[in-house]
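Sharing a structure here in structure tokens format.
Just one protein chain is left out here, and the rest sit where they should.
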Amino acid sequence: MATSHPSSELLEQLQTLSGQNVSDCYQCGCCTSGCPIGEAMDPPPSKAIRLLQLGKAQELLDSEGIWMCASCLVCGTRCPRAVDYARIAEACRALILRSKQSRVDPDTVTVPELEEIPQQAFIAAFRKSSV
Amino acid sequence: MTKYAYYPGCTLYTKARNLDLCARKAAEKVGFELTEMPSWNCCGAIYNATSDDLAAQVGPVRNLAKASQLGEKLVTLCAACYNVLKRVQDRLDQPGNEIESERLKTFVDEKFERSVKVLHYLEVLKNDIGWDRVKEKVTKPLAKLKVASYYGCLMVRPKEVLGFDDPENPQVMDDLMRVLGAEPTKFDFKAECCGGYLVVNRREVAKAASQKILDNARAWGAEAIVTTCPLCQYNLDKLRVLTDGSLPVFYFTQLLGVAVGLNLDELGLEHSAGDPAGFLRSKGLL
Partner (left out) sequence: MEQPAQPQKKQRPRVGVFVCHCGINIAGVVKIPELMERVGVMPGVAVTKDYKYCCSDPGQQMIRDSIKNDRLDRVVVACCSPTLHETTFRNASAEAGLNPYQCEIANIREQCSWVTEDKATDKATEIVRTTKAKVENDFPLEAITVPINKRALVVGAGIAGIQAALDIANAGHEVVLVDKEPSIGGHMAQLSETFPTLDCSQCILTPRTVEAGRHPKIKLMTYSEIESVSGYVGNFKVKVRQKARYVDFKTCTGCGVCLEKCAGRTDARFERGLVRGKAIYRLLPQAVPNRPVIDAKACVYLTKGKCGICAKVCPTGAIRYDDTDKFVEEEVGAIVLATGYELFDAAGLASYGVGLVPDVVDGLAFERLLSASGPTSGEVKRPSDGKVPKKIVFVQCAGSRDSTAGMPYCSKICCMYTAKQAILYKHRVHDGEATICYIDVRTPGKGFEEFYKRATDDGIQYLRGKVSKIFRQGDKVVVWTSDTLAGRKVELEADMVVLATAVVASPDGVALARKLKTQIDSHGFMTEAHPKLRPVETLTAGFFLAGCGQGPKDIPETVAQASAAAAKVLAMFGNTRLTHSPTTAEVEEDICVGCGYCERTCAYEAVKVDPATKKAVVNAALCEGCGACAVACPSGAMTHKNATKKAIFQMTDLF
């Protein structure tokens, strides 16, 4: 899975973890178009991949957007080049979580929420965003 | 009465127990039995998509190993469990993945007897029971109730692994609704995400995503919406995006239960927001 772009070690790691090749992306924006999170995700999927293509992986890792992904897989399903942004976002989160940085503190969940919300949501949310 | 090994998952076992009970009773009426597999553990609730995280796969692997000792098939009622278990089984079976697969299997004590066919309850109805037999068991047709079938994203994607139905325009649940005497409406948001687990710390996003789904269902004239995942059920139902209380949200087994003649107390409607029982009564279905 060679990449011909000026890639940092970070990009190599992300590509290996995600199994995706960012140079396949031709920036059509279809992923952003179909993302159910919409404007709330910053950067949106196509822009996120653009950051990686331009060697700005750290900027993406520092962003809010990668934590907003619901893993619904619409982006990868509709991409004309079969690039799966959901897996790239997962790889970004994994790198951060593996360096022992939690994004969300489970203690911030209130008792009423704990009682009401299906626990599968908690499990999924915290597996994705905390250590 | 065919027995199936059944994996309830955390939510259906506890907070959404009502849905589990209703589903089992409906199954009995239709002609199959769900036998809960012994000492199952959490499936992980969401599939981990990184290429190297083996630890995250162990939970589901253990369930699959246990299930493999019970038989060939494992039935789930929750789309999320279905998604995780089926994808993990596929990962184990991928040609070229033998080394990782063997390693994963050594992490659990239970031995893998075979590759497990993970099924969703809907697949059992369609493929094993067959629509004709389901139709025979319908004692109270659903009075042409206009229903939007909401599949959610985890049931249908990724298509290559799940092979459940067409991810853009799935039909299985629509077919079931037709068999039960309801009228499935056209619906553009069948498999668009409801926001899922983002409801935990990004409630607004989940609310906005769910709103769009309900708006579209209403635009097509739906009177009710059916779901196949307790989390989708929660997002669409409890977030109360529609304060006027219209568009009740049912779990598909609840409507199945109504059609095959379960009593009100067997349907598990008590946890829903609004007044789903009242709605059903107004349609002459209770």
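A and B are the chain letters, set down in written order, and residue numbers restart from 1 in every chain.
Going forward, contacts are C-beta pairs under 8 Å (C-beta built on N, C-alpha and C of every residue); 3 or more make two chains touch, one makes a residue touch a chain.
Treat the numbers as computed from the prediction; the structure is a model and nothing was measured.
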item	value
Options B:143, B:161, B:219 or B:264, residue touching the unrepresented chain	B:219
Selected residue (touches chain absent from view) among B:33, B:52, B:93 or B:168	B:168
Where the unshown chain meets chain A, residue by residue	26-35, 38-39, 43-44, 46-47, 74, 78-82
Residues from chain B at the interface with the omitted partner, ascending	166, 168-169, 186, 188-189, 192, 215-216, 219-220
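The rule is short, and it goes like this: only the chains that are shown with their structure count from here on.
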item	value
Whole-Å separation of chain centres (CA-atom averages), chain A against chain B	26
Contact set on chain A toward chain B in their complex	16-19, 36-38, 40, 68, 70-74, 76-77, 86-87, 90-91, 94, 104, 108-109, 113, 116-129
Interfacial residue positions of chain B with respect to chain A in the complex	9-11, 14-16, 42, 44-53, 56, 78, 80, 153-154, 157-159, 167, 192-202, 204-205, 208-209, 212, 230-231, 234, 238
